[in-house]
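Here the complex is missing a single protein chain, while all its other protein chains stay put.
Presenting chain A:
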Amino acid sequence: MLFYSFFKSLVGKDVVVELKNDLSICGTLHSVDQYLNIKLTDISVTDPEKYPHMLSVKNCFIRGSVVRYVHWPADEVDTQLLQDAARKEALQQKQ
C-alpha cells in the first residue's frame, strides 16, 4: 500500500506518465487506486505529436500494469518520508 499512499498525496499535481509502449502522457493526476491505475485529466502527449490519436482526448484512464515510469517535480515529494514509509513497510512484512 506504500505507493498507493504515496500517489494519493500527489493527486492534483502535474505528472508525466511513461508507458511501456514508449508513449509519454502529461496530465494532472486525478485519482489512483490500489492497483495504481491512474486517471489523468487535461492530457497532452509530451513527445512530438507523432501520436495524433491523442489530440482529442482530454481525460484518460491508464491501467497500472502498462506504466513504466511516472515523472513528477522533485519538490513535491518528501524523500525522507518516503524512506521512512519504506522502512515501516519492510518491518511490517518481516513480522
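Note that a contact is a pair of C-beta atoms (placed from the backbone, for glycine too) under 8 Å apart; a residue touches a chain by one contact, two chains touch by 3 or more; residues count from 1.
Everything that follows uses one rule, which is that contacts and distances are computed from a predicted model.
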{"item": "Omitted chain (choose from \"Phospholipid/glycerol acyltransferase domain-containing protein\", \"PAT1 homolog 2\", \"Proteasome subunit beta\" or \"Nucleolar protein 1\") - UniProt protein name", "value": "\"PAT1 homolog 2\""}
{"item": "Which of A:4, A:35 or A:69 contacts the chain that the document leaves out", "value": "A:69"}
{"item": "For chain A, residues in touch with the removed chain", "value": "19-23, 51, 53-54, 68-69, 80, 83-84, 87-88, 91"}
